[in-house]
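The complex is shown incomplete by one protein chain, all other protein chains being positioned as in the whole.
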Amino acid sequence: MNMNDIMSLIPLWILSSAAILIFFSISIKRNHKVIFVITVVSLLVDFFFLTGYSIKHLQPVEPLLIIDGFGIFNIGLILLTTLAVVLISYAYFEQREERKEEYYILIILAALGAAILVISKHFASLFLGLEILSVSLYALIAYLRKRERSDEAGIKYLILAAFSSAFLLFGMALVYAATGSMEFAGIAAWITQAHEMPMIVVAGFGMMIVGVGFKLGIVPFHMWTPDVYEGSPAPVTAFIATVSKGGMVALLVRFFNTLNGYQYTTFMLVFTILAIASMFIGNILALRQNNVKRLLAYSSIAHLGYLLVAFLAGEKLGMEAVIFYLVAYFITTLGAFGILATLSDKERDAELLEDYRGLLWKRPLTAIVFSAMLLSLAGIPLTAGFVGKFYVLAAGIQTHRWLLVIILVINSVIGLYYYIKLIAIMFDQKQAARTSQELHPLVYIVSSVTMAILVLSLFWIGVNPEGMMTLIRDVIR
Amino acid sequence: MIKLLWLIPTLPFLSALILILVGSRLSWRVAARIGAGSIGLAALLTILVGYEFLSSGKDAYLHVAWNWFQAGDLSTTFAFYLDSLSMVFIFVITFVGFLIHIYSIEFMQEDEGFSRFFAYLNLFVCSMLILVLADNLVLLYLGWEGVGLCSYLLIGFWYSEEKNGYAARKAFIITRVGDTAMAIGLFMLFTVFHTLNIQDILTQAPLVWTTGASMAVLIAFLLLGGAVGKSAQLPLQTWLPDAMAGPSPVSALIHAATMVTAGVYLITRMHIVYELAPLAQLWVGIIGAVTLLIAGFSALTQFDLKRVLAYSTISQIGYMFLAMGVGAWSAAVFHFMIHAFFKALLFLAAGAVIMALHHEHDMFRMGGLKNKLPTIYWTFLIGAASLAALPFITAGFYSKDQILWLAWAGEKGNLWFFLAALTGAVVTAVYTFRMVFITFFGEAKTKISHVPGMRITIPLVILAALSLLGGFIELPHTLGHLTLFSDYLSPLLPSVTLKEGIESTEWAIQLVTAALALGGVYFAYILYVKQPKLSDEIKSSTFELHQFWFRGWDFDALYNLVFVRPFVYLSRINKNDVIDQFYTGLVQITEYFNTAFVKTQSGILRWYVMGIVVGAILIMTISLFVQP
Amino acid sequence: MMLASLIAILMVGGIAAGFLARVNQTACRWLSLITVTIAFGIILFIWIDEGLSMTLTDSWLRDLYIPWIPSFGIAFHLAMDGLSLLMLALTFFLGILAVLVSWKEIQYRVGFFHFNLLWVLAGITGVFLTMDLFLFYFFWEVMLIPMYFLIGIWGHENKQYAAYKFFIFTQASGLLMLLAILALYFIHGEQTGIYSFDYFALLNTTLTPDTARWLMCGFLIAFVVKLPVVPLHTWLPDAHTEAPTAGSVLLAGLLLKTGAYGLIRFVLPIFPEAAASIAPIAMLLGVVGIIYGAVQAYSQTDFKRLVAYTSVSHMGFIMLGVFAFNELAMQGVVMQMITHGISTGALFIIAGVLYERIHTRDILRMGGMWKKVPFMGTVAMVFVMASLGLPGLGNFIAEFMTLIGAWQANKLLTIIATAGLVFATAYSLRIMQKVFLGKNIEGHGITDLSLREKFILVPLCIAIIWLGLFPQQVINTAKPTVANGSHAKNHAAIHNRTRTDNVQYTSAFDTERRKP
Partner (left out) sequence: MNVLPVEMGLLLAGVLFTLGLISVLIRRNIIFMLISVEIMLNAAGLAFIVAGSRWAQADGQVMFIFILTMAAAEVSVGLALILQIYHHLKTLDSDAADKMSG
């Protein structure tokens, strides 16, 4: 490991040291504000380092990691998303009695895991990143100990994640046994050489798909999503929905592209089936859901299905579409859960549909932002979600995946129903009796500014996506 | 002066506009002056224009107001075309119309919708004038539908009665059925000639078609469809008797004198097409013959004074159709004019009677009015005589005799037409005088509540005079041979070629006609004055037939059964739109799936583990065993 | 820039009105009114400026091209020809009336209402102007959301259901259109190497008949759902019935027209052969719509629902005319778009005016109102007559031209469509009978039209009569577009001929070469 390697890993160092710094800071004095500031600053510093230095020094760190444009972009995305989650979290946790400071350690570690995940090019780093992410998430999910549901969600996630990790690991072991390499490139080289894939490798990849599919929350590995979304604190849900899933998508893209997986019709078939099942089952499950968190969980299943359509389309446009969709989905999901978090109170999160009745008249801006997010999820123009969906459709059509594309359209329509149902409730003339107790207004400023930035970028990307498109195109090249 | 032709329809239109917009604020005197005055001016103008037109010796005069619309090949103008045929019509429309307006001022004086009435009536006159003056068929269609609208509005004038509204809608819808046929006829004409200008079509038709060309026949039939609708001929005659729900002046103007003869105008106007389509022309005659009999027999059984007249109108228009069927164009137009006089007279007089008897329509509850309403009685009698075609003195005799004669002697005539016309003549005489005897003779059964004033009697007298004298402008060979009217129309409408060697029978035919008319009157006299019991016996012995005729040969029932009820039924059962069920079904299927899928989210951890295992097995199976 | 300013004025006006309402509701109404009036003024200015000197060769009046998403070849491309001009004039005319009818009716959340109203108009304006297919889809969707809110918030009893239905139907069909647009984009890109969503570029795409048919179906479905064509119409009665008056006016008057506009602007020019090949089916659907809508209308007891079904019936004429492929029918279609917008809009306004007075739309509970409200009755009579196609009113010109044009294409269907006029008479007169004539059952003591209402309805009356008597200006304005559009078939014929000529030529060449 030379100096260059060390330099290029600085973004990871910063995150780890931030975690340690907070750790020490807590042992000196518990102060939510200070911890919060440390977290925000370290995330920002990391981001600026990334964009200032790393982007100019692209290189692999043999044998585990690779710092390339794609990786940098994804780390940047993860950092910003984490930042947004942290910003939302402040107000959310301020009104709760539990110890809030460790939360920031955990979330920074989770971000670290995701960052490792997206730049890994080796099974070992993949595994490490994944597990750092997962273990942090177990604790994050169950963070609000006093809620009965949080430990239920935690244990469910833990058992299932470990269970699926076992599949992933076993799959890796099989692949390794056959190919003798744990580097993606090495495996790819071996397969190219071998002409035909032996059964053991196929089985290995198959088992790895289980592990990956679980993290992505696609059908039939989706069942944890609603329960975990419901049981976790709203900011954590946002984090799971974005960073955890997005990191896995990025990894999948890298792995598949390195292996040039598009030539293996078997795996394409598997993913096609998973995509179709995810779209249908996710959307249909959401139809009559009364819990907003669960509704968003089901909708996320469907959205991952949409994403798989772009993924399956492959080629350059497909990759661009995947990334763009991810960005749009990140913004939208953060926005949605951000609103949910701001509306939550000490006892419980604002998760019932009834909590939103007549919101437009009570808190018009909040309602409009939430509507914008929902419309973006539904893929309505003026929002980033629309351009994302457009991108996905374009990718699908370019490679003639008509079946997928038409199923996507059908599902968009089904999905529309529950998004507008939620909007309709917010626009209802009756108002919910529930009013959340008000904290000091300053507390909300952070959240409000975050939401404002999110909604502005939502519209900005929706109306003028050219910049984002160029950026993504550069990154992929 | 002829340059002012455009003013003739415009005046009534303006008057209608004023009355619609501000009518409710005008006193009845002002409204009456505007309403009737505009028609009076139009009538005056008509006479001046007519004088100039006749003295100019030209065949036609065209006034283009503006280009209406032009797209693709289709080019239509808003233009008025005056020739001898339209001259007759606008004369009748404005002149009779004016008399009826005068009459209406008194007749409608008490009505709260006074100005509305005059607005509609003026609008009607305007539309009717456009109809007969139109230089192209689209404009004619405008007038055609316009009169339909006014007819609808006026039949349902007393709108708070449900049945009036029903009658109005019935009239509009049934005539619309005919109009549909006519519209299709226009489409076909346009396809053939690439124009809808009447004169262009008429000039080109003989060049394009040979006699009997199937296209010509088809088009002629379609136009005939429009004509039978408007003129209440078989099979679309059923609306006219119900149309009597409107005020009497309306019945007189629209449903006797003018609108219902629009069909006659249309066919006469397009006579060149019909000459080229002998089959269609024959059917014009057949329809006329059958209608005049059916309507005549129905008229025999009615007890509502106005319904008798309505059936009589259908029957008399049947005569006109018969005339056109044998190619006796000018005879048809002549009968139209005379009919307009006497039928307007009869309706107005009947209206006066009805008004006098406090809106009593039933003839059998009238009676004995001969002495109490002498003016009405005498004018009604003259009208009746003209309708029954009492020989030599009445105008009706001359016009109808001409038709009878040509149905017999004309080249296209035949024995059946003649017999039908002859039977019709007897029946006409019987029902006409049945009406006269029942209404005016015998003893009074209802008290008189209103004695008609000058505004009612003067139009009656004028019309009565015309009903008597109007016939003398056209006299048959045997009686002076005066052909003013047919000469006047001759450049436009060809005369009938007679069968060879048949002239000699003319006097015999006339004699028979005259005798039968008189015989009919005598028969009615016996039945309804001398031995009223006899009529009751006849009635009871043939009760079924009587009722069948009374119901207008059950055409209404038939149409209800075949068209109206299925339509309404279909419409009713599908009120909630069966197609929507399909989409509801889709939603239900999705909801069913939702219910099924939600069960999988049981919340039980092991169940979720099972999900992953199943997924793993599925993936392994596909990866290992399925080779796409 | 004038074109972009139209959209911008409406959007900015909408936002401003929305905020202004917090201060003063009346000011918000006035602001909306002024905004739409300015837009109307601009259109009139363009019409007067250009329309009078319009010729066939120079058919595009204004053009604005700003690159938007260059990596996809998407541009903010607006252009206006006679057809768009007419549609925009109608849009703003009805827009003004929509603001006026809401003056008293809407008392709840006034600001947000006007915001939505103006944004619907902005979306519609965009649809009528855009010459970039991506942008077209963009506006196509943009107009839906405010419309959804108009129905969903200010509608009647069953508004949520209606709003969902409306949104989901149009969205589903719109997405299929997006698929077709994208496919067309890629096919064109692969052929020419130029990836662009520009309308004029995509016009020159060569398609195999099969592909063309599929792609056209994608476009078609979006447009026929909007139009709507039976059996895809069922969203319409619900949406029209439940919407507030202004919403119904915009729906019937404008949103349905976007479907017709799409057919004329996109389906026919881009897929001439494919359109010709399905013409009989399309015309059949049109006729089915005419009859079905009329039969359905007859049995309805809800005033607005009845009028909604008459829309289904009237829009059948558009389908019939568009696929008749001749100028006459096409002119009829354009005319029908305008006159139907006016006459049906007016009937909805009358329904709204009545609802404000007696709080019911059930025509069985009305009756005999003429005596109380003669002015309203007269106005209603005019529009009822327009809806049954009485000559002298605009609808007649439209229907007559459509039918006479359709006759050249398909005789049997035209006959059935013409018979539909009889049904139209039946349902139209039923309106008159149940509402204004007959006995006054419930003894409504209602007042006649107020000055504001007269101010709304009288211009509509004048417009419909004016169009009936002097339609030529409209026909002339639409002529350049329509003449090109209906020449699609001839184009196709020429196209095919040259293609087969080429084949023959090469084969002849081959045989000659082999001979020696």
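Think of it as A, B and C in the order they're written, each chain with its own count starting at 1.
Everything below uses one rule, namely that a contact is a pair of C-beta atoms (placed from the backbone, for glycine too) under 8 Å apart; a residue touches a chain by one contact, two chains touch by 3 or more.
Since this is a predicted model, take the numbers as computed values, not measurements.
Student: Kindly name the visible chains that come into contact with the excluded chain.
Tutor: A, B
Student: Identify the residue among A:5, A:151 or A:354 that touches the chain left out of the display.
Tutor: Only one listed residue reaches the unshown chain, and that is A:151.
Student: Of the residues A:41, A:177, A:365 or A:445, I need the one that contacts the missing chain.
Tutor: For the chain that is not drawn, the touching residue is A:177.
Student: Sort through A:10, A:40, A:169 or A:406 and give me the one touching the missing partner chain.
Tutor: A:169
Student: Out of A:230, A:320, A:349 or A:428, point to the residue that touches the absent chain in the complete complex.
Tutor: A:230
Student: For the chain that got dropped from the picture, name the residues of subunit A it touches.
Tutor: Its contact residues with the unshown chain are 123-124, 127-128, 131, 134-135, 138-139, 142, 145, 148-149, 151-156, 158-159, 162-163, 165-166, 169-170, 172-174, 176-177, 180, 182, 200, 226-227, 230-231, 289, 291, 294.
Student: Which residue numbers on subunit B touch the omitted chain?
Tutor: 598, 601-606, 609-610, 613
Everything that follows uses one rule, which is that only the chains that are shown with their structure count from here on.
Student: Give the list of subunit A residues in touch with subunit C in this complex.
Tutor: 360-361, 375, 380-382, 386, 390, 393-394, 397-398, 405-406, 409-410, 412-413, 416-417, 420-421, 424, 427, 429, 464-466, 469-470, 473
Student: Which of the residues in subunit B end up touching subunit C in this complex?
Tutor: 20, 24, 66-74, 78, 116, 138, 141-142, 144-146, 149, 152-153, 156, 159-160, 162, 165, 168-169, 172-173, 176-177, 179-180, 183-184, 186-188, 190-191, 567-568, 570-572, 574-575, 577, 579-580, 582-583
Student: In the complex of these two chains, what residues of subunit C are touching subunit A?
Tutor: 68-72, 108-109, 112, 134, 137-138, 141-142, 144-145, 148-149, 152-153, 160, 163-164, 167-168, 171-172, 175-176, 178-179, 182-183, 185-186
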